[in-house]
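Only a single protein chain was left out; the remaining protein chains are all shown in position.
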Amino acid sequence: MSLRTYIAKRLLHAVLIAWGVMTAAFFLMRLGPNSPADKYIASLGAGHNVTAVVAAIESRYGIDKPLHEQYFNYIASLLQGDWGWSFGTSMPVMELIKTHWIYSFQLVLLSSIFAIVLGISLGMFTAVKKNSRADHIAAFFSFAGISIPHFWLGIMLILIFSVKFGWFKTYYDTSLPMLSLENLHALTLPVFTLGTGMVAGYSRYVRSAMLENMGKDFVRTARAKGLPERTVIGKHVFRNAMLPVITIIMLDMSGIVFGGAYITEVIFGIPGLGWMSLKAVFADDYSVVMAVTLIGAFVTLLFNLLADIAYIYLDPRIRYE
Amino acid sequence: MRLAAYYWERTKRQRPAMAGLAFIIFLIILAVSGPFFTVSPTQVNFDEKNIPPPGFTLEQSIYNASSGGFVTTVQRGTWEHPLGTDGMGRDMLAMLISGARVSLLVGLLATGIAIIIGALIGITSAYFGGAMDSVLMRATDIFMTFPFLLLLILIVYLFGSSLTLIIMAIGLTGWTGTARLVRSETLSLRTREFIMASKALGASHLRIIFYHLLPNTLSSIIVLATLSIPGAILAEAALSFIGLGDPQVASWGNILNAGQGSLQTAWWVAVEPGMMLFFTVLAFNFMGEGMREAFEPGGD
Partner (left out) sequence: MDSENGDKAILSVSGLRTYFFTKNGTVKAVDDISFDLRKGEILCIVGESGSGKTVTALSLLRLIEPPGRIVEGKIMFEEKNLLDIPISEMQKIRGNRIAMIFQDPHSSLNPVLTIGEQITEAMTAHRNLAKSEAKAQTIELLRLVEIPEPERRFHEYPHQFSGGMKQRVMVAMALACEPSVLIADEPTTALDLTIQAQILDLFMELRKKFSMSIIYITHDLGVVSELADRIAVMYGGRIMEKGRRDDVLKNPLHPYTRGLIDCLLSESEKLASIPGTIPNLIDLPEGCIFHPRCISAMDICRTERPGSSKIETEHYVYCFRYGGR
């Protein structure tokens, strides 16, 4: 299979899955016991012209049309970037997303950098020092890091560093300019909250991938050439170990990062997509909840695709097949 | 049975796994016997609110109606409430034990549902192959694309948040990993001699699936199940923590949610349920990891 056919196949697969995701979302919506109108009206309370509102909502959602027509309209509007209307904030969902995504993005980006740098270094260190005291201690902490509920970790960090020591605010300050040291300071605890589990996971992947490659024959060849140990490990072993690790890290983006970021935003009051979605849940703002779920699925899909493609570019054995 | 005894022997040698098992057994005993020695976890008593655990003190200002001002009193922990009380005077120990019951229920039932669905889908997919395999695996891909927690939140939002529904939802969304694992294990088994032989002897599909294929994938399924339990427990806790849990029951996530609001005063309300959650997840992880090592062929 040539490289181009492979990528084309992956792309086709991704399109198929994206269609599946949208279809699943549509049917989940229709399967739900409440129509979006009911939920919204329940939240309005008395004193409104209920029938008019219902009619407006239903025609907005196209609920008065036959099912297949609704389905096509739904997918068509999603593709055109019309993701529905947020009743809670009285603006299109797309506008809402445009103002909030950056907060999620900065949190996820900083946490990923933190986790990748620390996870890889820790993984390499423990692989080189295999079975040493340091390795055992690191293994214990990575196990703890994987097991600690990050929402609890976040609260404990607030309790210790914000409440007791007063080093940080207990809530994220949105008035800070995004590219400033103050903002970075404000994001310290959130990044640590989201990043700890990731560091623990990544360091374990890296360690086992390093160990697997350290026993390979080409490592002995590298040593026999007289290369210093730093080069043997840092170049020959590392480059091979990174192949599976990069894929795993990219695939991990969905589960750990989305769930984690959602809750981290809630704990620290960071107005990202997760925080926005939860607010919408309580405000019965249906379209927003659905939109955030869909975004999560689409970003996951994108990362899966990137992982596939990255792998073929990183591994010469596949690249030149 | 002999195989089970063999695996047990090998698992027994893993010390962290045994510590984990001991903790889980302790938790189960606590969860079952709790109602017999604790007060009701929902019993509210504002006279006894925010009592710290014994050995700690808390200064709080209480509005005194007779003098019309705030009086600072020092609240001391008592052995009557060994883990203190929350902001509504509920006994923390009783609530934590109730939470243990919830978490264990969620962990075991939701994982059970997920494993059954996953095993059935995986085995059907691999055994019949062809179009069936394509359809089921694409469906699995679609499911896997939704971030787990986000999908859960959506489901709970759409269908309500009773504990039963939460358990169902976690089970119904968490089967993808099992499906993939069982599928790949079955694929490698499908062409083995003993399966071919029973096919040649005219065994029915169901017989082959339930007598030959499933038992042979069981050890991997058990390990995966053990390692999935923490995920289910954490999912419920996360839902409860952000306020989407079942408001009728005291679960660790609910308590933690309340605890976040009173960090400035009653720190133990947030610390204690998190600790329980942490140790429980750690225990299951230790056990699963130990089992994985013990079950690995030749991994001595």
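Letters A and B mark the chains as written, and numbering starts fresh at 1 in each.
The rule is simple: a residue touches a chain if its C-beta (ideal position, glycine included) is under 8 Å from a C-beta of that chain, and two chains touch if they have at least 3 such contacts.
Being a predicted model, the structure only gives us computed values, none of them experimental.
**Student:** Considering the complete complex, which visible chains touch the unshown chain?
**Tutor:** Per the touch rule above, the missing chain touches A.
**Student:** Which listed residue, A:F27, A:F72, A:Y171 or A:F218, touches the chain dropped from view?
**Tutor:** In the full complex, the listed residue that touches the missing chain is A:F218.
**Student:** Could you please point out the subunit A residues that touch the chain left off the display?
**Tutor:** Residues touching the hidden chain, for subunit A, are 216-218, 220-228, 231, 235-236, 239-240, 243, 314-317, 320.
As a convention for this text, only the chains that are shown with their structure count from here on.
**Student:** Determine the centre-to-centre distance between subunit A and subunit B, using the mean Cα coordinates as centres, and give it in whole Å.
**Tutor:** Inter-chain centre distance comes to 22 Å.
**Student:** For subunit A, which residues are in contact with subunit B within the complex?
**Tutor:** 13, 16-17, 20-21, 24, 28-29, 31-34, 143-144, 146-149, 151-152, 155-156, 158-159, 163, 170, 254-255, 258-259, 262-263, 266-267, 277-278, 281-282, 289-290, 292-293, 296-297, 300-301, 304
**Student:** Can you name the residues of subunit B that touch subunit A in the complex?
**Tutor:** Checking each residue of subunit B against subunit A gives 138-139, 141-151, 153-155, 157-160, 230, 234, 237-238, 241-244, 256, 259-260, 263-264, 267, 270-271, 273-274, 277-278, 281-282, 285-286, 289.
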